[in-house]
Structures are given as C-alpha cells and as structure tokens.
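In this view, the complex is presented without one of its protein chains, the others remaining in place.
In this document, chain identifiers A, B and C correspond to the written order of the chains, with residue numbering beginning at 1 in each.
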Amino acid sequence: MKMFKSDNTSGVHEKVLKAMSEVNFQHDYAYGTDATTKKAIEKFSELFGKNVDVYFVATGTAANVIGLSGLLRPFEAVVSVNSAHINVDECGALENFSGSKIIYVPNNDGKLSIEDVKPLLSVVGDEHNSQPKVISISQTTELGTLYTLDEIKEMAEFAHSNGMYLHMDGARISNAVVALNTTFKEMVTDTGVDILSFGGTKNGMMIGEAIVLLNESISPNYKFYRKQGMQLLSKMRFISAQFLAYLEEDVWKNNAENSNNMGRYMKERLMEFENIRLKSDFKTNMIFAYMEKGLIEHLLKSFGFYVIDEKEGLIRLVMSFDTTKDDIDNFIDGIVDYYNVK
Amino acid sequence: MKMFKSDNTSGVHEKVLKAMSEVNFQHDYAYGTDATTKKAIEKFSELFGKNVDVYFVATGTAANVIGLSGLLRPFEAVVSVNSAHINVDECGALENFSGSKIIYVPNNDGKLSIEDVKPLLSVVGDEHNSQPKVISISQTTELGTLYTLDEIKEMAEFAHSNGMYLHMDGARISNAVVALNTTFKEMVTDTGVDILSFGGTKNGMMIGEAIVLLNESISPNYKFYRKQGMQLLSKMRFISAQFLAYLEEDVWKNNAENSNNMGRYMKERLMEFENIRLKSDFKTNMIFAYMEKGLIEHLLKSFGFYVIDEKEGLIRLVMSFDTTKDDIDNFIDGIVDYYNVK
Amino acid sequence: MKMFKSDNTSGVHEKVLKAMSEVNFQHDYAYGTDATTKKAIEKFSELFGKNVDVYFVATGTAANVIGLSGLLRPFEAVVSVNSAHINVDECGALENFSGSKIIYVPNNDGKLSIEDVKPLLSVVGDEHNSQPKVISISQTTELGTLYTLDEIKEMAEFAHSNGMYLHMDGARISNAVVALNTTFKEMVTDTGVDILSFGGTKNGMMIGEAIVLLNESISPNYKFYRKQGMQLLSKMRFISAQFLAYLEEDVWKNNAENSNNMGRYMKERLMEFENIRLKSDFKTNMIFAYMEKGLIEHLLKSFGFYVIDEKEGLIRLVMSFDTTKDDIDNFIDGIVDYYNVK
Partner (left out) sequence: MKMFKSDNTSGVHEKVLKAMSEVNFQHDYAYGTDATTKKAIEKFSELFGKNVDVYFVATGTAANVIGLSGLLRPFEAVVSVNSAHINVDECGALENFSGSKIIYVPNNDGKLSIEDVKPLLSVVGDEHNSQPKVISISQTTELGTLYTLDEIKEMAEFAHSNGMYLHMDGARISNAVVALNTTFKEMVTDTGVDILSFGGTKNGMMIGEAIVLLNESISPNYKFYRKQGMQLLSKMRFISAQFLAYLEEDVWKNNAENSNNMGRYMKERLMEFENIRLKSDFKTNMIFAYMEKGLIEHLLKSFGFYVIDEKEGLIRLVMSFDTTKDDIDNFIDGIVDYYNVK
C-alpha cells in the first residue's frame, strides 16, 4: 500500500540502494575522509556552480539545526514563519543545541516576506533582545507553496544589507527546482542563499541530508559543529554513495518530476468533487484540501495522511517518487464510495 | 587493503546489507512506527532477558549523549575515566546537549574503580558543585581492557546505593561478551546496568547504534530526547532491519569472535619481536603496543593505525569482523622488513 | 529630575537603604545561610499564607529564567503571550539557560487566555514538538493590564488539569495587589499559582527579586539551579535585609499605592487633551497613550519615556514609588506648551 502521509513513507530508489552495495568493498577511511565522500562533495559543487562546503548528516533536523547553529551566537535569533519545520517540527532542537531563539511570525501560506522581517529589526543593538541574525525560509514551504527566484533574491539582498544570513530549508528542494523549471544553481547559488539544508531522503534516498555552505565567509568550523551535533557518521561512504547516485538527473529529477506530476494529478482529481476545496494552487507534491469530517474519517480507514486542522477539515496529501496514478485513483475511489453511500 | 585504524574502516556484513534491501518494499510507517522496528526492539528484549526500551540512533556519540542526557539535569554530572569516549572523543557533545559536566578521573587502564568515585561524592548536596548522578563505564574500554561481571555488578550497586545510575558505553559490547564468554543478559541486565549504548557499527553493521533502557523507572521521555537530539530517522526501517539481521548469533557473535581471534593472533605475532612491548594482556580486538619511532614511521607508509602517544611510541591496532590472518601476516611482514633492512 | 521611562529609574526607599546599613555588622554566614535571610524567607511565608521556598536573585530576568528552568526539561516549552518579558526582553536567556522553547501567541492586551493555550495542546505526546509544560503570565502585564483573581484561578486549574504548571512574572506584583485591593495570599496562593517571580526592585528596593515556590511538589533542586544560574550572592544578608524592610506594609504597599495613584492622576490629566488617546483603562502605574509625532518629539527633549510604536505614536509612561503630582504636572505643562506654540 502506498501512503500519502509524507514522502518519507516510501522506500529507496533502486539506483541509490545499488550504489550503497557497491561501496561495500573491503576497508575505507572513516568519518568522511574516503574517496566516495570526496566525489560526492565535488558533485555538489558541480550542481551548484561553485565550490561549496558540504557536510552530510542523518536527518533533516540535523541539517537545519547544525547549519543554523554555525551562524549563531546564543544571543542571536533565527527569523522564520510560524509553520517552519525548525519552529514546530524539531522538538526545540535549535534552541537546545545553539541556545538561540527562533522569532516566528504568524503566517498563512508558509512564505516569509520582507515586510514580516522589517519590524523585527527595530531591536538591533538593544541588549534586552535576541538579535535577528539569520532569516530561514523553506523551499518548498511546509504549506506546499513556493518562493519565486526573484523573491529569494530579494530576501537574500535584504538579509545581507542588514548584516544577516539567508538559510534555506530544502527538505523538498528537488520538487521546487522541478516545479519552477530551474536549476539548483539558479535557485540557490545565483539568488544569494548563504546556507542550504539539502534534502534527499524525501525524494528517494535512504538517509540523505546535507548542509551546503555557499558563502565562503561562513564559519570554517562546521566539522566541529557536526561532530558536536552527534552527526559524524563513521561509515560515511554509505551516505556519500547514496548522494552520488541520487545527484544524477535520472534520479533526483525524475523522482521529483513524478511526485510533482502525481501532485497535479491528485489536485485535478480532487477538483472533480464540488464539496472538496483546495487550499491554494499547489505546484509540487503536497496537496492541502478541505473536506467534510465524515469523508476524512472514511478515508482514514484505508489511507494514511495527516489531518492538519480537525476543525477546519484541512488535510495534507503528499505524493512520493513512486506514487502512481493507480494509487491516486484508489484514493479517489474512496471518496466516490463515501459520497455514493452517503 | 584492510586497515587497523579502527573497526569502522570495514564495510558491512553481507547479511546486514541484504536485510536492508529486503525492507525496501513499497511504503511503511515512518519515524520508527513500522513493524520492522517493533520486531527489532522485541529482539533486544529477548537478548537482554527483560522488556527493554530501545531507541535507535545514527552514531555512537548520539547513543551516549542522548542516553546520558535523559538521566541528567544540567546541574548534575557524569563520572568517567579521563580516556572515556564521552570525555575525549565527542567534541563536548554531552556538555552542549545537556548542559551537564563530565567529572573525569585520571586513569591508566581505562577502567573506573569505586575508589575513584568515592571522593567525588563529598560534594553531594552542596550547591557550589555539580552533583554526580551517573557513573559511565565503557565495556570494552577505550584502552582495550574489560570489566569482570563482578566489577560491573559492584559498580551498579555502588551507584544505586548512592542515588546514581550506571551507564555503559557498549560501542564494542559484542567483543566484550565474546571475550568474557558470557551473554548480554548476564553482563548487562543481571549486573544492574541502567542504560546501555549498544554499538553494532564497529562490528559489521552500517549504521547501528541503540540506546537500551534497562531500568523501568528511567525517564519515559527518551523519544523526545532523541528527536531533540536530531536523531529520529524517518526511514527507520532501514536501521531496524540491520539490527534484526545483526542480532542473530551468526552475525554479532561470529563477527566479534573473528575480530577477537584476530586480536589474539596479532598479539601473538607481535610478541615474536623482542623490541615490541604490549601494553597489557588484551582479550578483545584492540591491541596496544610500544614500538620504536622508526618502525612506526615505516609501518605507517603501508598500513593505517593510530599513534596514541608519539613520545612513548604507543600505537593502537584494531581488528575488524573481516580481518584475516593474511591481513595480519602482511602487517607482521612489514615489521620483519624493517628489522631486516635496519 | 524624575523619569517616566520605567519604575527602575528611581532610587531606593530610605527604609530599605537603612536596613542594608543595619546588617553591616561584623561577620555573618555567606550564601544565604545567615539569620537575616532566614527571617526574610519566613516573612514571605507569612505574606503568602503558607510555607513557601524562596530564592533571592539579583535580577527579574534571573527570577523568571531560573524559576522556569527548574520546571522544564529541554524538550518542554513555556507558553506565553508575545509581549511577555521572558519572550522579548530577556535576550533569549530562557532558551540558552534551559534549552527550552517559548511558544508565544499573538496578543493585543498582554493577557493570555485559556483559548490561546488550548490549540497548543494538540501536540502533547508527539515527539516532533516541544511539549507545553508551563503557562507563564505576568501580573501586572507588560501592557499594564491585570488578570482578575478568577482568571488566574481558572488558568491555574486549566494548567493543572493538563499536567502543566502556572508561573507568574510578578515584576510589578505589588501594583497589582494594590490595584485589585487584594492580598498576596488571595491573588497568588489561593488561585493556585505554582511559582512566582516576586519583584521588589521596581517598587523601591535596590536589588530585590525572589523566586517563590508555592507548590510543594516542585523540584527541590532550586538551590542548584540558582547557583548554576550564577545568582548565588555571597553577602546575601544585604539582599535579605532589603526584603525584610520592604515587606512591611508601609513600604511595599505605600510605594505601590503611590505609583498607582500617580498613574491614575497621569491618566486623568492626559484625558484633558482631546488629541491624546489612552490605549485602555489602566489601573496601575503604567499608562499607554497615543500622541501625535510632533508632541512626542517635543516631550522627549525634556522627559524620559519609551516610544513603544513610532508609527502609531504609542508611548509608555511609568510612575515610580516617589513620583509626585508635581512631576506629572510638569509633564502636562510640556504638553500644554506644545499645543500653545502650535
């Protein structure tokens, strides 16, 4: 059975799994000093069109928290929207690891605007207040929306002109690149993002998250932050091999294209029902829809998905790299059943 | 080429790798709520002869730090020997994650004694001092030595009678169980250990570390500590599958027996050279030996291993689950070459 | 010149200062083990109508942060309004000291409601989220408003029935007690507050803040939290002596009555001007008023006060224990001048 709970209920793309087997030769240097890791990092530099520093870690939370902590002293703060993963889905990991505060602003569509941040800067220099130092945005956002390239660029310029950094949580970055018909270089490097949490796990990898540093002036101390963050894996080559396989176009891109396409297909099928309302015009693999309570209960008997807001009847459906039209048709059949019986 | 740097330069046992492939079916629940994870945890309860709580994590540092932090308020301290992994090899992760202090005592053989701990208890109740709350021992120790079952039991009783917990860093626990010709139940459960960092990575797993809680009264909050510790892997089944395969006797036990046997063989071969002195009488897969500077330099050209103390000429050689007599004979040939030429 | 910036621009009540001189005899036990400290703590128990544990500290931030941290494990969170002192005026001290998160809700009048908290509890038990553990309210609030006794009681009951604690930031607690014509016992003990930050500095003390524990089941470890929080003063008797003098009715009560009365007088005088609008119907020593930009600039030349919102023209005026009608009349004269000239 396929699920729609999240894109991490899927397994692993066969090429990724195969690559892991292929580095299971004899012995190799531990802790990321091996040749496979070196190659994988070079592949990142190629994709982003500049020499980037890359640190592989085991979870998206680790990529976000360690990445951000390297930019923050404990009296400094990250600014994000309320719904940001770092704010509501990481059990306070940033606060505990770095001692820093997250200043979050109320938000409806998951996108932070410059106007949201401006008023927060009135405290700069005042010792009574945590000092805003990093702006963190998610691309794709947690609410399935996307920043345009111009919006990212403007946010980066705003951050830099105010002595701040721009961090991007890219847990679903491939879906964004595909949806915007752009490249990693154009969307991340050229817009001026300083640091990126690059996510592969949700798009067909097994354990594949990376901290990507694009700003050369950023702390050269990330190897220490990663180790202190308990994320220095000894047999690193098995992570690196995944990335090497994944970063080929026919994996990351094909996977994201499929889940995005399935997102569109789900959207279209849902729009057949007049009692179901879509939250917005989504372009990636996450669909947010409002349904009546009875229907949600009916569907939960057979399908996995999140109920985001019970009162409002808002649910989230996430397509995976291996989701098929049949999977979606089955789900739609469940809706039809409900209305027929009813 | 095989290395002797550490037992994490090796790859993964074929049965472990195969098990990972076998859970790469369709979709499954994420974050450890899947059936494979449930089975793997049950397997732990079986091995330890009681219902244990088990939390899988990606690194040994994470197992130690998260495991210990669940027992500690920030004003409380862990007591260990100076050479403990938590003290010198984890980049201050415990201090940063928990805010707690490590009180370490000078030590020569890696084993903490009750007499080491007693004087530290004079500060109990005095608010000027971090309060000793957990005793942490490593089995096998970082210096290749072993606690007897009686020593562990006495330490546990001493800890409990002083309101403290006993933590065991078991990064190389299987080597200890095999060397002592005992079982996990006898060595850990029956001696009264409260919490164990169970290590599989160094003995043939790919990513295999677990926090094992043996004391039912211990904080029921470990799921939160693990998530805040950035260690809740989404596609958990790929870790759990490794453990299921690994915990079969023909994997963990055979692997440890081989590396221990190769340790003994290395020891015997080294003893053929009168200019080489062993640090102690080692029984597991780690050998510490004193050699002259020229010989060390000669060997480093062809073999990987750690020089523990350059002045004293102390090196560490670690055998892996796949180390063979040939690998060791090659190393010994290197020594012979040196003395012949010299 | 008197200022209206805050009630900490004032000096010290003469009886408080005198009491400090009187304990400057010879030698006494350090770190709070002296007789004066014992007496001062007994005085608190008397005022609150039950045996309370009391820990003196040097700043209000310390009272809040150490008080809250004793109730929180790092994966647990405090819930407050956005404008809470702990959230916006303490430079992230709570996050860094405890590792915990502050979940703040948008708010207009400084008062947290049960309806604000309820939706936050949907995450209880979910390891992805910081777990709400303490509700923190300020009495008087940072926006000069007050909770009724019933509101406090209901909040305490709500907290307790959900496994949470109720913390009160009482930086201006005496003003609240006087304004509500109640007692410390009725407003704090009888309503079910678990822990209180008792503030004296803003009402005529020199350095006078206390953590008051009203719930006997609360951690007995506060002495360690205070010391680790760098707040164990060696010559404690000079703090305790201040409290002994302050807790006499003719000091704390008279002081608060005067500043409240002056608040009312300021309010009445401001209402004489049709172009000045009060934010609400304030009952303590803080007045929030909207004025035109030119007037604010004119007044800032001669008087100290905070401009809370430059755009909206919102200013804050705080009366002190020694503010007089003349001080206020001077301020009003400044307004008259402005309008006459204009």
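Heads up, the rule we're going with is that contacts are C-beta pairs under 8 Å (C-beta built on N, C-alpha and C of every residue); 3 or more make two chains touch, one makes a residue touch a chain.
From a predicted model like this one, the values you see are computed outputs, not experimental measurements.
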- request: Determine which one of B:Phe4, B:Phe75, B:Tyr147 or B:Phe321 touches the chain that has been left out.
  value: B:Phe75
Message: Among B:Asp7, B:Asp28, B:Glu127 or B:Asp194, which one touches the chain that has been omitted from the display?
response: B:Glu127
Statement: Given C:Asn96, C:Ser240, C:Asn254 or C:Asn285, the residue that touches the chain left out of view is C:Asn96
- request: List the residues of chain C that touch the chain left out of this view.
  value: 1-3, 5-6, 8-12, 14, 17, 20-21, 23-30, 57-62, 65-66, 90-93, 96-97, 201-202, 206-207, 224, 227-235, 238, 304, 320, 322
Statement: chain A residues touching the chain left out here are 31, 73-75, 98-99, 127-128, 131, 221, 223-228, 232
Field: chain B residues touching the omitted chain (full complex)
entry: 74-75, 77, 88-92, 95-96, 99-102, 106, 127-130
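Throughout what follows, only the chains that are shown with their structure count from here on.
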- prompt: Which whole number of Å gives the spacing of the CA centres of chain A and chain C?
  reply: 41
Statement: Cα centroid separation, chain B vs chain C, in Å, comes to 50
- line: Per the C-alpha means, the centres of chain A and chain B lie apart by a whole-Å value of 34
Sites on chain A at which at least two other chains make contact: 90-92, 96
